[in-house]
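A single protein chain has been omitted from the complex, and every remaining protein chain is retained in its original position.
Up next is chain A:
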Amino acid sequence: MIWEALFLQLGYNATLVTLGATLLGMAAGVGGTFLFLRKRALVSDAISHATLPGVALAFMVMVSFGGDGRNLIGLLAGAALSAGAGLLLVSWLSNRTRLAEDAAIGSVLSVFFGLGIVLLTVIQTMSAGRQAGLEDFLLGSTAGMLRSDALIIAVAAALTLALVLLLRRPLTLASFDPEYGTAIGQNVPRTDLAMMGLVLAVTVVGLKIVGLILIVALLIIPPVTARFWSERTDHVVLISGTLGGIAAYIGAALSAAQPNLPTGPIIVLVGFALFALSLLLAPGRGALSALLRHRRYQRRVHLRQGLLALAHGQPIYEQRTLRLLRAEGYALPDGVATQAGRGRAAKALRDETRWQLIRSDPAYKAAAQQYDGLTPIETVLTTDQIREIDSRIDLRGGVMA
């Protein structure tokens, strides 16, 4: 069943829903990247929680006009309106009052969500309309989704992707260097507004599948994950969109196979699994690679210190240093240098003497800045420069030939 779901073998409707979710995941990953880079990720949490009263009110309005209150477009329009109100309130509170943005987000989020829950309770006491399924907006569900619902989601997600493609340059500049953006004539507030509109669109469209509580994860986890893999904005955007799409695809397929599983949490857990893998394994920024780099560096430092100690004829106290010297064949177990060790020690000392000399000479300022106690000096200076330095070392009493 699960494999059938993953390979889209569960029938036309399930397939459509899975593909719709995938597009939504991509749109969220792509749109969320700029939110993350602009350091405003939590605003999306306020937006998503602020949708709930809108959903409930839209249901009530539609019922009062004689419908059953289940029209998705109507519900999403209500969600968009109240989310927009919440967004305006957050920006008003943080710009016009002394409230910091995090406090503004916290207040708006909780008040709107509380209002929404009260309205949902009221709806449960209503006799008209078919309120069953409204609570799916909290955690998301693909069960009972109509083909038209899936199409709406797919189209809206595709539009969002197109908008990001169109605005990628202003969005990048507004995130990286808004002052410069203004100086070259970009309307940064309007770009910010477009970004928030984008996030609002993704949130509202994603309500049905992921649910309002967890949609924030779909906007934040993919970009944070993608950041591990690249140092380029355009690549981070693409990777984030891909990861978001993968997480949503797997999540939606699994929940189509097991209709009791809530879709949103599964998508988020798949996204988290991708995040955890990246955190550990990504080259460059990953934890494992950082650990290895640190160990390698530490090893070089120990070796260098050990060699310098050998050159000075000092005893080596640290077991680790001694172990490394022995492993390289530079020292005997009692800490006495081998033939090879004496040669390496002399070279290390000569290098160090040269480094100390150029560090005290302003003429070598640029080169001296690369001193880290490890870099061989011949990678920094030319042979002529080294000869010039050596002549001075000899003048000062021939520290070491």
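One rule holds for everything that comes next: contacts are C-beta pairs under 8 Å (C-beta built on N, C-alpha and C of every residue); 3 or more make two chains touch, one makes a residue touch a chain; residues count from 1.
Assume contacts and distances are computed from a predicted model.
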{"item": "Per UniProt, the name of the complex member that is left out, chosen from \"Manganese/zinc/iron transport system ATP-binding protein\", \"Glutamyl-tRNA(Gln) amidotransferase subunit A\", \"Biopolymer transporter ExbD\" or \"Quinol oxidase subunit 1\"", "value": "\"Manganese/zinc/iron transport system ATP-binding protein\""}
{"item": "Omitted-chain contact residue, chosen from A:L167, A:L279 or A:L349", "value": "A:L167"}
{"item": "Listed residues A:A5, A:L19 or A:L37, member touching the removed chain", "value": "A:L37"}
{"item": "Sole contact to the chain not displayed, among A:R147, A:H294 or A:K365", "value": "A:K365"}
{"item": "Where the unshown chain meets chain A, residue by residue", "value": "37, 39, 166-167, 169-170, 172-173, 175-177, 179-180, 182-186, 227, 230-233, 235-236, 365-366, 369"}
